[in-house]
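Read through the structure below, which is laid out as structure tokens, and then see the notes.
As you look at this complex, bear in mind that one protein chain is not there, while each of the others sits in place.
Here is subunit A:
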Amino acid sequence: MSDANGTAAGGAATGSGTSGSGATGSGATGGTGPGPSRSGTAVATPDREHGAAYGYSPKRTLPISVEIVRQFKRRRTLVMFGLLLALPWVLVIAFKVGGGWGRPGGSSLRISDLASDGGLNFAAFALSVSASFLLVVAVALFCGDTVASEADWSSLRYLLAAPIPRDRLLRQKLIVALGYSAAAVICLPLMALLAGTLAFGWNDVRVPGTGEVIPALDVLPRFGVVIGYALISQLVVAATAFLLSVSTDSPLGAVGGAVGLVIVSTILQAVEALGSLREFLPTFWNTAWLDALAPEPDFSGMIKGVSVSVTYAAILIAFAFRRFRGKDVVS
């Protein structure tokens, strides 16, 4: 109790000083306004804990909405979303321009051969061409940039001295970065669905390979599963980028590092000599969502993919928190 009393007294003392200096420091007429009310509340609420300033609570620092606004107005955020939203239309134009060319005959239809069959086929195609790289870059950008760019701008030290507790800063930033990543991963197929439906109509899905047809309404929930899986499979990229983001002061290094790791993993998974070890490569199951669009959906690959992705992500994120907690912020 002596603690609370002591600080309350201190707070009151400084509070009275504040109102005075507000008037003198700037000569602003409004300065006197907050003075009485503030000193009044300071006395009335002895709730400042651990010597904190009036009204400060670690739980209120860096609200999600503030972090969203801080990140949203960035040029790279807007450019990336613009790209993701424009890509389906670019593809639509490409298919319309090249539409006169016959589809190659033969027994096995590739997913690209079926893209112009309807909105759902088109969305699946758009996802298949962007999942392996474009979405990886988008996710790596949002998660790799988030802490590293603050360090780069030197704003990180002021946030930490505000003080925003380090774990909370990281948590809020991770939530917002994952939110932006999820928005990126979701907006592409949804826009593709819209663009494809407007351009090619709302038709049933034709399955690559056999060319079998599945009713559109049957596929719609599976399409949701596909998007959900695409989200989870990008979790590895997100976690890698995030760990690199707290480890380096260079945003480019974090983004590039995560993308580089994905590329290395993709190369390794082509080495069949590795056998079943490849199953544990973070990118190995990235295309498993194609199984959900087969006539008989098979979720075993996706389950494994989720398992591998969650495994890596949890460890990497834990390392990120641990590393940031003990880090000397010198940038």
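The rule is simple: contacts are C-beta pairs under 8 Å (C-beta built on N, C-alpha and C of every residue); 3 or more make two chains touch, one makes a residue touch a chain; residues count from 1.
One rule holds in what follows: contacts and distances are computed from a predicted model.
Which name from "ABC transporter domain-containing protein", "ATP-grasp domain-containing protein", "Urease accessory protein UreF" or "Putative ABC transport system ATP-binding protein" does UniProt give the chain that's left off?
According to UniProt, the chain not displayed is called "ABC transporter domain-containing protein".
Out of A:F95, A:F200, A:F223 or A:F284, which is the one that touches the chain we can't see?
The missing chain is touched by A:F284.
Hey, which subunit A residues sit against the chain that's not shown?
Residues 2-3, 6-7, 9-10, 13-14, 17-18, 20-22, 24-28, 30-31, 34, 37-38, 49-63, 66-67, 69-70, 73-75, 107-108, 150, 153-168, 209-210, 212-213, 269, 272, 278-279, 281, 284-285, 287-288, 290-291, 295-296, 298, 300-308, 310-312, 314-315, 317-319, 321-322, 325-326, 328-330 of subunit A touch the chain absent from view.
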